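Only a single protein chain was left out; the remaining protein chains are all shown in position.
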């Protein structure tokens, strides 16, 4: 089956989610990836949305973080202060999924402003849960479309710390969690270098060239010693994703994962 | 109708509770007084027990702070951390009822030890909610049997601050709530002197002499300029209290108010 | 003790110009009808607080009701930007908007601290984030036992909080169910509080001994406004009107179009109009 680069990205992200993960799920790309994992190889993965829904099993992708579907299919629903104190800060979440407008090579994310904070060129929605998801989850996965406006040399604002502006600040601050462990885009998969914490290309999606990755990245890209080719989406994966998107479109009149 | 000094004490305490009060109720004498108020002149009084039961209407007096009756007749039941944070510390409670093993003239209460803390003569149950009830409720009423071992010159341990060891510490610490506003015993009613915060006798129960009060008090007792005689319990009050005690005895095999 | 008012009386009595106002609702139970009444009564210079300001706050800000916004995520959920919010921040239209920006954890802890009568909250947060650099209300304190640096934010104490909920009984006790967000904290943190509800019933259902119920004496006013959360939803009553959230993107992009829509649908409308607005529940589709 043929597939789009968006589908490749979602499938690649979904594969990184395991049955043992307890995921703090954001709306959009992370939600599609986590639910695809649940509907394919990780049926026992635990999904948590910051609206307070614990162990939710939505049949369609939620349009907002607090859709009725999330609460109706959850084990239980807790208040938002409890969600952030007991469940996120309490260290119960193994995996946080984050996106943003900009990411740098050290996994620092900006979802606040483009330009200067006081005189923004573009005002973005802001942190939401992201600032503490980045430091309280066991590790974080980042999922973003690959282009030079998104993968930048310097983020305009650090909403959520990855490894810090120079890759060492996270450790210096004594943050105990792992931080950014994976960056999945529509072109490739990056993982942090063990020594420098810089994202390096670990796997390239089928048909994508190293040059195209560099052209779409705002910093000089490094490639791992062994770079693999990402396995193309299987028919099973594609079918599950497309059915999920179809159900979602029928329910909302819009495809929430796109 | 004839009555006991215990009944006089409970009735006198109940009369001080109003329909507008939101009461944090302790087990034993406070619980009997608050429920008697609810069953007589203050049907709309709001009773809260530290076990988390909001607006409870027990038909019998609870034997413990967490009896099923309290939860079954409550508007709702919250977790204990919420009870102490949102409801008590949050300033929602107008009136706290306290007892203890010892009280001094400034309303400081001891429910921790008789003797030295490290080598106690008698180890008492301890604070429970009392320490913060004493500072977080709008005001507190104290109810205790009147004898020289209980109304003492110096408490052995300040579990719950009244006005402080010399009557001025409460204000000096910046505590905003009123503190001890009433001491009801089986002999009399005391209220704090406006200038010194010392409990002075405001009303004497029928048949009790000033000498008997002094003999049973561990400090030189002062009497208000105008001391009234406490009105004897009415038939309505006595009947309500006795029916409550009878129901309680039948339910528990023990009279919880005595 | 909550009295049962109609909505316009409740807003007239309890919401003043210059107030610090929290209209809460985490995607669910957003008090649109009450917010529209605030707009109709032309309140000004409000400091608006909300974790997730969305369309309702976009409307208030676009109508010039607010001088300041305290928030942690400002967007049209699942759709994109709030154009009126952006226009106010980026271009000062219709008036400049001061912002105080937090993370969700910061706001949730600040609401919790407000409900708990505390002057501040402490939590493990804002580590390495530039938010701590731009917001002077984010400070750090030292744990007296471990020496760890912990973030601290001031408690949120609104002059008035406004929520929407499922049911009230005739005494004014209010039941909230489903995604309960920070509504309870918003009410308990506030000096005054208004709840709109779908219906007023003789007795609240007793499904669970631990149901989220706000006692009457925590509220100033309770008023029945069926459909009052539209276009958000009320669990057990009607679903979210997702198509309106998408339409709003178009309506709000243009100042004139926005003003025309507000004229027809808010200024010339009434609380009773909400009853007819929620969409019918779509057929359930499960995986």
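Going by the order they are written in, the chains are A, B and C; count residues from 1 in each one.
Operating definition for what follows: a residue touches a chain if its C-beta (ideal position, glycine included) is under 8 Å from a C-beta of that chain, and two chains touch if they have at least 3 such contacts.
On a predicted model such as this, the values are computed, not experimentally measured, just so you know.
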Candidates B:95, B:161 or B:221 - the one touching the absent chain
B:161
Contacting the left-out chain in the complete assembly, out of A:22, A:124 or A:251:
A:22
Note that subunit A touches the absent chain at residues 22, 46, 54-55, 71-72, 74-78, 85-86, 89-92, 136
On subunit C, residues whose C-beta touches the chain left out of the figure:
116-120, 122-124, 137, 139-141, 143-146, 148, 150, 152, 154, 177-178, 180, 207-212, 235
Across the whole complex, the chain not displayed is touched by subunit B residues 27-28, 39, 50-53, 57, 59-60, 62-68, 70-71, 77, 79-81, 83-85, 88-89, 108, 112, 117, 120, 122-132, 135-136, 157-161, 164, 169-170, 173-175, 244, 247, 250-254, 256
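Criterion: only the chains that are shown with their structure count from here on.
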Longest centre-to-centre distance from subunit C, chain (CA-based):
B
Taking each chain's centre as its mean C-alpha position, how far apart are subunit A and subunit B in Å?
57
Dist(centroid_CA(subunit A), centroid_CA(subunit C)) in Å evaluates to 28
Whole-angstrom distance, CA centroid of subunit B to CA centroid of subunit C, is 40
Touching two or more other chains - residues of subunit B:
none
Quick one: which residues in subunit C touch 2 or more of the other chains?
112, 184-185, 212
